[in-house]
Each structure stands twice: as structure tokens, then as C-alpha cells.
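One structure is given below, encoded as C-alpha cells.
Every protein chain except one is present and positioned as in the full complex.
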Amino acid sequence: MNQDIYVVIEHLRGQVAEISYVMLAGGRELAKGFGGSVAAVLLGNKAQGLAANPSPASGQYLAVDKVLYMDHPALSDFTSDAYQKALAELIARDQPRAVIFGSTSIGTDLASTLSIKLNLPMVSSCSSFSADGKFTSQICGGKIMAEGELPGPTALITMVPGGYKTEQGQNSQAPTLTQVEISSVEPVRVTLAGYIEPESGDVDIAKEKVLVSVGRGIQNQDNIVLAEELAKALGGVVSGSRPVIDQGWLSTSRLVGKSGKHVKPKIYLALGISGAPEHAEAITDSDTIIAINTDPAAPIFNIAKYGTETDLFDLVEVLTSQVKAAKGG
Amino acid sequence: MNIIILVKLVPDLVEELAIDSSGNKLDTAWLRMIINEFDDHAIEQGILLKERHGAVVTVVAPDLEGVDDVLFTAAAKGADKLIKIKGDFSGANNHAMARAFSAIVKELQPDLVLTGVQANNDLDGSLGPLMAGCLEMPYVGYISGVTLGDGKLKTRKEYPGGLIAEMDVSLPAVLGIQAAEQPPRYVAVSKVRQMMKTSTIEERTAPGLDMAGGPTISRMFQPEAAQHATMITGNPEEVATKLVTIFKELGVL
Partner (left out) sequence: MPERIDFWGIPFTWGSPAIYVYFLMALGSIILIFRFYQRARLWWRVGRPDVRWNRIHIRLWRVFQYAIVQAKLLRQKYPGLMHIGLAWGFFTFFLGTALATIDSHFLKILQGNFYLVYKFVLDSFTILFLIGAGMAAYRRFLQRPPRLTLEPRFTWSLVLITLIVMGGWVTESLRLAVEQPAWKLWSPFGWLLAQAWIATGASGAALLNWHLGLWIFHLLLVTFTIATLPVGTLLHVLTSPLNVFFSKLDRVTGKLAPIPQTAKGEPIYASTLRDLTWKQLLDGDACTECGRCQDACPAFAAGKPLSPKQVVLGVRVALQQDGRLLFNNENKAPLLATGNLSAEVVWSCTTCGACVCECPVLIEHVDTIVDFRRHLVIEGQMDTELQGALENLGRYGNSFGQSERMRARWTQPIQPVVKDARREPVEYLWFVGDYASYSPTLTEITVKTAEVFRKIGLDFGILYDAERNAGNDVRRVGEEGLFEMLMEKNSAVLGKCTYQAIVTTDPHSYNTLKNEYPINGEKPLPVFHYTELLDMLIASGRLKFSKKLGYKVTYHDACYLGRYNGIYEAPRRVIKATGCELVEMPRHNDGSFCCGAGGGRIWMAEGEIKERPSESRIREAVKLGNVSALVVACPKDVTMFRDAVKTTGNEQHLEVRDLIELVHAAL
């Protein structure tokens, strides 16, 4: 039993995911209150190099004193069953004060199951913590926040991005690497058959400087042409939020969001996008977000620099023609 | 093949949400509860598997306002059995629901349990992986494709950026559905009404609700934005003009 905060580092195909740094930052906040330290937990197969030095080009390391590394052939790529069993062994043995997972395709496969298996309390969708051991979570599409005391003896936590910056989870000090024993993860009931690359598509929206993005407010596929005209006039491309891609109105290569691409354009024009967390987290690195939405309570206005309640169907065409006129075309 | 689909009812975000007088719960006065949209996808995926491979599909839901309509709609889409778990679920967390469901689900001996990967009111994890823990079955979430092939279950799991991992899962298993292979089908109101006359909802009682494992919420509130966008007003022409000025300032025009 210790007062440490364990952070389960997420990595995919040799890359550490950005959420890991956010989790480390959150863990450090918690550790201040509980008096322990933060330890990164990394599972893999012959991945010591990655654990010790996740981002050689940047010269930044995981902002922890120690990395607990678990090595096993069954852990080379993430699969829920093997990872869950390995972590169960570690948590049961070490009994840290808290274990932080990402609220992601990796973390959510693990945390809840471990909560039942190890009979440990959990709290999910946390965006930030306070030094006196409180968590703040968001629900209902980011419209409601919930606060409480972190339960014990070991709290299992899933974190969403937004509360901390990536830099807060990095420092220039290389941590020590400790290899941790695993007894067995058998029987392994989930195996990886392979990866399927995303459609490459005609554009890489992550590289574009201007994005004209459409959400549910565009109402149907025919109206997307309005966004295309504006994008063309501004020298950008069209992207979209999840509902638009799910309907098949834009290809998946244009998806901006948690399960799509994170973008950092100069201008992100959000047309009829509400700004739910899964989308918001993918655009916060944009230089300037401009939101057009008739709902004054839409969360997008909390992250946008400029906004207007004008109906996009009244505004976009007028805007396009004014842009063209300003270009002298 | 025996498929069970677990369904949660969640607040409809179309309505304006408010906190009740206690300060740590949602005000239920104007709250409309609707089917969790990911659970709707789980139903669609279950029906697709039934259409392809033949299966018995059972839908299980807690007794909350609107649940009958949800179950009959599932029946109209092709679900074979409907089970409503009786109990006071109004304040239940996911741990309590998972425990309440698991005794009944174990009895039904499913080969596959499908549920939505998340719900908008999750504060203590999600129902799917919690159920997997209770049933001691493997769990894979963020699923957007399921196929049955020579005794194995092949699934497609979504990662960010459009990357997909193909995971083979041994049955019985629990899957958290992100999206069904096709959008949930439309079912005519007359079919649902027909089901109300011809189908029955089996009622089972949950042995008490054990909330252990979930957090205690001391306060719920609507976030005040740390910042708010500078709002541009006027008629469309005026707004467009101001935006063009901003574009110029940013160097895009």
C-alpha cells in the first residue's frame, strides 16, 4: 500500500499518445495532496527503449521519477484481456492511492473491468484534480460538471483531455526504469489480428491552415457545398464532426474529433457544431476558432475566440461572396 | 447463438439541463430520458448479426420512464425477447446497474453481450466493461464492426485518426459498440404499436441496488466558461464584413 499515483501510459505502434502527458500532469496535481509520487506504468514487449525515452527528437521525458515497465510477449500491442490481467496483478500487489487511465479506446477497456475484479472504486471522465484530493468530471456532452472527493483505498480514474497542457506532463529529466514481474496473463482471450490503416483520402486535414468544419447544423449532405465554396474561397478544406461522418456525408479522412484527427489550423471555422468534448479536445490547439451556431448555449463558444448566433444558412453564402470580393475575384 | 443487448436510458441533451435543489443531482422535472444512442447502435449490430447468422436476441433495460417504448421498438426491429429489470434506478450508478443485470444475464447464458461503449451520464466507468468484470468475460470497446467466423468473433476496434485494429475475441464476450455497421434502421410507428399488442416484456426483479464502487458526488454545476467568444452581431452582411476583417488581420486574406 502506498500513496503513489500510477499513470497507465498509452502507446500505439511505437508512439506514446498525447493523453499520457495530460494524465501525468493530472497525476502530479494529485500526488501533491497525497504525499506520494507519480509513477508511469508502461506495458509492452521489449519496449524498454520507448519507456525510457518516448520522444527522442524532443528531448522531453515522461514527467515522473520512475517508470514501471512490464515486459511480456503478450503485451507487445495493446489487447484488453492481457493488459487487464497484467495490471490487475500490479495493482493488487502495489495498492497505489490511485491509478489513472485515459478515457480512450485503450483506457476504458481496462479501468471498469479492474474496478469490479479488484473491488476498487472508480470515477470516470475526469478533466482535472485539486491538490486536496478532489476530482472534477464532465458529463452530458460537457454541459454538466461533477465534483467529489477521490474515493479510496485505490481509486481507478479515467481522464479526458482539456484540464492540463501536454507540456505539464513532460520534463527534461530522464526517469529511472524499473522492470516489474508478471506471473501469467493466460488465458489470453483477445488477440490482435492486424491493423487497418485509415483511408488516406485526398487531403490531410491535420496539415491544413484553414478548416471550414461542419456539424449537425448543416442538416443534410446537399448543404455541404456551402462550406466547400467558403473553404475554396479561403484556401482551405472542409472537415466535419462525428455526426456528419457517421451519416456518410464526408469521408472519414475529414473527421475532426477524439476518434478522428487532432487539428491545429490557423483558422478553424465551426459551422453548426455544438462543441461537445470529443470534438473540442481535437481543436483546442487551433490558433483561432470562429464558431457559427444559432444556439447561444453551445459549448463551442467557450473555446472559440469569435462567435456569432447568425444562422449559417443566412451567413455562409454572403461571407463567401465577400471573401471572394476581398480577394479581388 | 444467444445475444444479449444491454440498454441504458440517459438524459436527452435537447432539453435544457438543470441541477436540483440538493446541488449534486440533475433536476428530473424537465428531464426526458431517451435510449443511449450507442445502445441503439448495439441493438442494430445485434439485429444485423441475427440476420446474418441466425441468433436469439434479448434486450435488457432498467425500469425507467420510457423503457417500454424502447423495448417495443427493439422488438419491432427484430429482437426476440424483452426483459425489464424492476427496481428504483433513478439514482443508480453503472456499478449498481451492472450488478443488478449480471445475475439475470448469467442465467440467460449468452454467447455475446453487446452494449454501447459509453453513455452521456457515465461517472463510474461504462456499463459494458463493468458487466464484463461481473461476468468474468473478456471485453473490447470502441467496436465498429463484428463478424462471426469459424467459431471466433472478429471485431474492428477504433483508434484515433481513423486507425482500426482487428481483434479476435473468444466467446462468450462483452463488446462496447461505438457504431453499428449501418446506422440504426428506421422502424415505423405502426410496427412498434403492433409489437405493443403482440409482444410481452418479461419483468425480472433486481436484488437491491449496490452502488459500491461509484464516486460520491458532492456538487454538480454547469460550467462557467473560463472564457467566452467575442460575439459578432448584426445582419448577415454586417457579420460577414466583420469576419472578413478578422480574416485579414489573421493573414488569411
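Think of it as A and B in the order they're written, each chain with its own count starting at 1.
In this section, contacts are C-beta pairs under 8 Å (C-beta built on N, C-alpha and C of every residue); 3 or more make two chains touch, one makes a residue touch a chain.
Computed from a prediction, not measured in an experiment: that's the story for all the values here.
Return the single residue from A:Asn2, A:Gln247 or A:Thr288 that touches the missing chain.
A:Gln247
Which residue, B:Lys106, B:Arg193 or B:Lys248, contacts the hidden chain when the whole complex is considered?
Hidden-chain contact among the options goes to B:Arg193.
Among the options A:Ser183, A:Ser200 or A:Asn220, which residue touches the chain absent from this view?
A:Asn220
If the missing chain were put back, which residues of chain B would it touch?
Counting only chain B, the missing chain is touched by 14-16, 30, 32, 34, 183, 185-193.
Which parts of chain A face the unshown chain closely enough to count as touching?
Looking at chain A, the ones touching the missing chain are residues 219-222, 247-248, 294, 311, 314, 317.
Simple rule for what comes next: only the chains that are shown with their structure count from here on.
Quick check: how many Å separate the C-alpha centres of chain A and chain B?
About 20 Å separates the centre of chain A from that of chain B.
Within their complex, state which residues of chain A touch chain B.
Contact set of chain A toward chain B: 12, 17, 77-81, 104-105, 108-117, 119-125, 135, 137-151, 156, 158, 189-199, 209-210, 234-235, 246-247, 252-253, 255, 258-262, 266-267, 287-291, 297, 301-310, 314-315, 318-319, 322-323, 326-327.
Using the touch rule from the top, collect the residues of chain B that touch chain A in their complex.
That would be residues 11, 13, 16-17, 19, 24, 26, 94-95, 98, 117-118, 120-126, 128-130, 132-134, 138-142, 154, 156-170, 173, 176, 178-179, 183, 212-223, 225-234, 236-237, 239-241, 243-244, 246-248, 250-253 of chain B.
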